[in-house]
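What follows is a single structure, written as C-alpha cells, with notes after it.
Here the complex is missing one protein chain, while the rest keep their positions.
Order of writing sets the chain letters: A, B and C. Residues in each chain are counted from 1.
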Amino acid sequence: MASRTVSAHGALRRLFSETRQHSRARAAPLSDADASAQSMPDASPAKWHLAHTTWFFETFVLTPHVPGYRVFDPEWGFLFNSYYEAAGPRLCRDRRGLLTRPTLAEILAWRTHVDTALDRALDDLPEAARALVRLGCHHEQQHQELLLTDILHLFSENPLAPAYAEGAPFPAAVPRAAHDWAPHPGGIVAIGNAGKDFAFDCETPRHEVRLYPFALGSRLVTNAEWAAFIDDGGYRTPTLWLSDGWAWRTRDDVTAPLYWRREDGDWTTMTLAGRRPVAPAAPVAHIGYFEADAFARWAGARLPRESEWEAMAENTALSQMFGACWQWTESAYAAYPGFRPAAGAVGEYNGKFMCGQFVLKGSSCATPPGHSRAAYRNFFYPHQRWQFTGVRLAKDI
Amino acid sequence: MASRTVSAHGALRRLFSETRQHSRARAAPLSDADASAQSMPDASPAKWHLAHTTWFFETFVLTPHVPGYRVFDPEWGFLFNSYYEAAGPRLCRDRRGLLTRPTLAEILAWRTHVDTALDRALDDLPEAARALVRLGCHHEQQHQELLLTDILHLFSENPLAPAYAEGAPFPAAVPRAAHDWAPHPGGIVAIGNAGKDFAFDCETPRHEVRLYPFALGSRLVTNAEWAAFIDDGGYRTPTLWLSDGWAWRTRDDVTAPLYWRREDGDWTTMTLAGRRPVAPAAPVAHIGYFEADAFARWAGARLPRESEWEAMAENTALSQMFGACWQWTESAYAAYPGFRPAAGAVGEYNGKFMCGQFVLKGSSCATPPGHSRAAYRNFFYPHQRWQFTGVRLAKDI
Amino acid sequence: MASRTVSAHGALRRLFSETRQHSRARAAPLSDADASAQSMPDASPAKWHLAHTTWFFETFVLTPHVPGYRVFDPEWGFLFNSYYEAAGPRLCRDRRGLLTRPTLAEILAWRTHVDTALDRALDDLPEAARALVRLGCHHEQQHQELLLTDILHLFSENPLAPAYAEGAPFPAAVPRAAHDWAPHPGGIVAIGNAGKDFAFDCETPRHEVRLYPFALGSRLVTNAEWAAFIDDGGYRTPTLWLSDGWAWRTRDDVTAPLYWRREDGDWTTMTLAGRRPVAPAAPVAHIGYFEADAFARWAGARLPRESEWEAMAENTALSQMFGACWQWTESAYAAYPGFRPAAGAVGEYNGKFMCGQFVLKGSSCATPPGHSRAAYRNFFYPHQRWQFTGVRLAKDI
Partner (left out) sequence: MASRTVSAHGALRRLFSETRQHSRARAAPLSDADASAQSMPDASPAKWHLAHTTWFFETFVLTPHVPGYRVFDPEWGFLFNSYYEAAGPRLCRDRRGLLTRPTLAEILAWRTHVDTALDRALDDLPEAARALVRLGCHHEQQHQELLLTDILHLFSENPLAPAYAEGAPFPAAVPRAAHDWAPHPGGIVAIGNAGKDFAFDCETPRHEVRLYPFALGSRLVTNAEWAAFIDDGGYRTPTLWLSDGWAWRTRDDVTAPLYWRREDGDWTTMTLAGRRPVAPAAPVAHIGYFEADAFARWAGARLPRESEWEAMAENTALSQMFGACWQWTESAYAAYPGFRPAAGAVGEYNGKFMCGQFVLKGSSCATPPGHSRAAYRNFFYPHQRWQFTGVRLAKDI
C-alpha cells in the first residue's frame, strides 16, 4: 500500500514537473512582445497562458491547501482568471493583449515561486488537492496547445510571416494516400471514460448508446482533396452549406481554409515554420465545422457522430486518429446522461460551455504528449478555425 | 381502391381549403399597416406570411405541375421566397417590412388566384405534386403560428400596446397546480415518425435510442415559480447560467421573460389581448433556452432530452404536453441516424438549419389545429423568445 | 394700426391654413402601409411627419396658450416628440416604423381637431404664441420636404420601385447647359437674416465676414458631368477624397450617386415617378458631401463657402440657386457670432445640431413654396444622400 502511494506520488510529481517544464519550452522561442500580444479575442497571449495556468495552481491548490503559502502578487488574480465566476471578477477576455506588465520575466519568476511551493507541498497534500494538481496539469496541457495555435494566428497576422521555430509541429501526411472505408456494425456500444485514467468531468459517465451501421474514412481528408472541392466551386454553392454556414461564408468572404493564400496560382499556408506551400498529401487543417460539413456533403458523405468515432477508436486501428488534426463531428457538445460537473469552482471547467459548440475527437500535432485518448471531447464553435482542425468522413452502411 | 382515393383526395382538398381559410381568418383583425410592418429580423410581416405561403404553392406545385398556369406576378417570386437557394435569389430577410406594396388587398387577390387554380387542378395532380400540396399546408400552418407571434411582437413594441383580438389564444393554466414527477424506466425506445401520418423529413427515420431512467415534471413551470426564481436572484447569479447565456443576459440586460414589465410592483406581460397582469398559475412563456436552462439548474433539475420527452409522450398522459407552450429540450437540433432531406428545393426545408438550435417539443396555444404530434421537432436559437416557449423540468432517477 | 394687425392676422391664418392643407395633399397618394413604414433611421414614416407637426402645435401653442383646450390623446406626445428633451421622453427614432397604430385615419382626425382649435383661437393668441404658430408652419414645411424624400427612399428599397405620383417634383435641367464662372470681388460682406421676414434662429444675427475674391459656377453640376467623373475613375482614386470620405466610400462600396443603377450599360435612377433613365442635362442629385468634395477636386475646383454662396445670391442672378437641388458648401454648420438660441423648448430646434454637419444652401424641387431664401441654412452629415442634394462649384480668383 505504501509503495503504491509512493509510486502514485512519484507519477504526479513527474507529471507536474514535466508539464510545467514543457510550457516553458514552448514559450522559449518568443520575445517579450511576441508573448504579450493578442491577435483576436479567441486567442490569448503566450504570457497569459503561462500565467493563467500558474494562477490555477495558486488559487485552487496552494492558497486553500498549503498553510502559510504567500500569494506572489495579490493583484494578479484579477488579471489571470479566465472565466471562473466563483473565483471572482476578472479582466475582459479581449483585453489580455494590453497587459504589457507584468513582464514575461516576472511571469516566469511567478512560475518558479509556485513550482517551488508546490514541489515542497506535494507529498503532504490531501487527496482532493492532489486531484486538483492532476487536473491542473491536464488543464495546462490544453493551454500548451493553445499557446502554439495562438502564436500561429498572431504570426499569420504579421505581413512578415515570422517563423515560431524551424522544427515546429505540423500535421503530417500518411505514406499511402488511398482513401478507404472502415465499417462498424453499430448496435449498443459504451462510450465515455472507463474510469481508470484521468478524465475531465464531461467525459463521464461511461454510458451506452445505440448506433446504426456506419463506416469511417481510413484517413483524414487531404489538402489535395480540399483543393478539388475549391476548384469544383464548393465555396460558391449554397446548397452544400448549412444556412448559418452560408451566412458566415458570405459575410466573411471565406474561400479557402484559414491561412491559405493563392500566390502565383499555387496555394501557400501559414505554419509554425512560416509561410509554406500547401502539401497535397497532408491532411487539411484550419477548417471550421461549416466547411467540414459542406465538404462532406459535396463528397456524398457526412461527418461522424462523436459516438461513432469513439466506438471505432476503441476497436480499430485507423490512420491519423491522433496527432495530426482534431476531427469535427456532427455531435453538439452536450452532457452525457448522468453527467455531474466537478465540485467547486473547477465545476465551471466544462459544463457551462454546453451550447452551440461541436465535439472534435482525436488530437493534433500541437497536442502535448499524454493528452490524447479516445474518450476525449474537444469542442469549438462552428466558425472557429485557428486550431489544427480537419475532417474524417463518415457514411451510413 | 377508387373510394379510398376519393376519400384521400377529399381529405387533401379539405386540408387545403381549411388551411388557406384559417390564414385569412388570422389576418382578419389586421390593418394594411399592421400587416406590412416587421418588428425585428426574426419576425415577418403578416402580409409576407400570407404571400410566402401562396408563393410556395405557386412555385412548387402550380408552375411545374399545372400546364397553362399563369403566374400571378412574375416579379413577386423575388419578394416572397424565404430561403430556398434552389428557387432563386430573394429579398433580404430584414427588409420585408419595406414592402408596403403589393398591398394587403393585392396579396389576398393573389391568394384567391392560387386557391382557385389549385382547387381546379387538385384531382388531376400526380402523387408527387399532391405530396407537395400536403407539405404546403403543413408549411402554412407553421406560418399561421408565426403570424400570431410576430404580430404579438410588433404590438409589444408599440407603446400603446394594441390588442390583436379579445378572445385571442393564451397559454392556459391547469386546474391543479401541484408539481409532480412522472417516472420512465429508460431502456431502448423508438422515436421519430412511425410512418402513417404526415411528417416533415427531419422527423424521420424512426429509430432506437438508449435512455436511462428519468422523470418529467407533471406540468409546465408556472409564472409564480418563475417569479420566485427572479426574486431569488436567478438572473443575477452567473453560476446558474451557461457561459453563452450569461454573456447574452449581461449584454441585453435581461431580467425577466420577454414582455414582462414590473408596474407598481406587479408583473404585467404583453398578450394578444393587450398588456395584462401575469397570471400566477399559467405556464411561463416567452423564455429562451438560456433562461430555461438556468431555471432548471436553480430548481435542482435539468431540461428533458428530446428522446425522453417523446418517449414519455407516446406512453403517458401528462398535462400541457400540447397546446400551452413549446417546451425547450437540451437536445441540439440534429439529423436522426439515416436522415435524408426531401428531394428538390423543399429539401432545404429543415436540414440546413441543423446547427446551433435546440429542439422544442409539444405545441403552443398559437399552434393551429392538426399540427401537434409527439414526434414533431420545433427548433429555435437559444436566445429566441418571441414564440410561446416554456419549460418542463426533467431529472435522472 | 388696426388694419395692419388685421392684415398680419390674415397672413398668419392663410399661412397656417395653406401649410396644413399642403401636408395632407402630399400624403394623399399614400396607403396606410406606405405612410407607416420607415426605411432607415434617418427617415420617418409619412404618418409620423403628419403627426409630429400636429404635436408641435398642440404642445407648444394649444396646450400652454388656449384655456380649455383638450389634448386629443395624452399618450401620443411620447410617440410624436422628435427630439425635444425639454418636452419629455420619446420613442426611439429608429422605431417609428413600428407604430402601425394610431392609424393614418386617426392621425388625420387629430389634424382636424388641432386645426379647428387653432383656427378658432388664432386671433386671440398673444404675440409669443403667434410667433410659435409661424414657427410651426415653417417647421411643417421642412417636414413636407422630408415626407417626399423619405417616401422616395422607402420606394427605392422596394424591388417593384413604385411611383409616388406621375407629376411628382424632380430636379429640372436648365435650357442652356454651358458652365461658366460668375466672379465676386470679395471684401467685407454681410450675411444672415436681415430681420424683416421669418427666419430660424440659426440664420441670425446678420453679421459681417471677410471674403476673398472667388467665382461660383453659373449652374449646378449635371448628371452627364458626374458620369464623366465616374468613367474617369473618380470613385476609385483615393487622393481625390477626404480621409473620412474614402473610408465611407470603401466601407459602403459606393460607386455612384444614391439610387443610380447601371442597367444594360445605361444609368437609371429612382425618382418619385418610379425608376427612370438618368437625364444627362439635369443636375446631379442624391450625392453626399464626400462625393461633392471629391468631384470638385477632380474638376480642379472646390465647394463654395456658405458666405460666398449667400453673398452671391443676394446680388447676382444665377441658374438653379433655388428649386433644383440643395447645394453642399464646405462650411461646417456652426453658430453665427452673437447667436442666441430661441427661448424655451424650441431653442433645441437648431443649436444643438452644430457639430459634424455641413451647410447646404438654396432649396430643392421638393421644397414647398415660400420656404426658399438666401440666408437659409440647411445642414446634413457628409454621408447623407437621400435629400435632393447637388453641387455648385467654386474657385478662388
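Following the convention adopted for this analysis, a contact is a pair of C-beta atoms (placed from the backbone, for glycine too) under 8 Å apart; a residue touches a chain by one contact, two chains touch by 3 or more.
These numbers come from a predicted model, not from an experiment.
Participant: For the chain that was dropped from the view, give me its touching partners among the shown chains.
Facilitator: The omitted chain makes contact with A, C across the full complex.
Participant: Out of C:P277, C:G338 or C:P369, which residue would touch the omitted chain in the full complex?
Facilitator: Final answer for the missing-chain contact: C:G338.
Participant: Tell me which residue among A:T116, A:N158, A:T255 or A:T316 touches the hidden chain in the full complex.
Facilitator: Candidates A:T116, A:N158, A:T255 or A:T316; residue touching the omitted chain: A:N158.
Participant: I'm checking contacts with the chain that's been left out. Which of A:R95, A:R176 or A:R262 qualifies?
Facilitator: Candidates A:R95, A:R176 or A:R262; residue touching the omitted chain: A:R95.
Participant: Touching the hidden chain in the full complex, which residues of subunit A are there? Just list them.
Facilitator: Against the left-out chain, subunit A lists 31-37, 39, 75, 78-79, 91, 95, 97-104, 154, 157-160, 162.
Participant: Considering the whole complex, not just the chains shown, which residues of subunit C touch the missing one?
Facilitator: These residues of subunit C touch the chain that is not shown: 83, 85-86, 188, 207-212, 238-239, 241-246, 289-290, 293, 302, 330-332, 334-335, 337-338, 348, 352-356, 382, 396.
Convention: only the chains that are shown with their structure count from here on.
Participant: Is it true that over half of the residue numbers where subunit B touches subunit C are used by both copies, so same, or is it different?
Facilitator: same
Participant: Select the chain at the greatest separation from subunit C, using centres from the mean of Cα atoms.
Facilitator: So the farthest one, by centre of C-alpha atoms, is A.
Participant: When the mean CA coordinate of each chain is compared with the mean CA coordinate of the whole protein, which chain is closest?
Facilitator: Looking at where each chain's C-alpha mean falls, the closest to the middle is B.
Participant: Could you state the distance in Å from the CA-based centre of subunit A to that of subunit B?
Facilitator: About 37 Å, centre to centre.
Participant: CA centre of subunit B versus CA centre of subunit C: separation in Å?
Facilitator: Distance between chain centres, rounded to whole Å: 45 Å.
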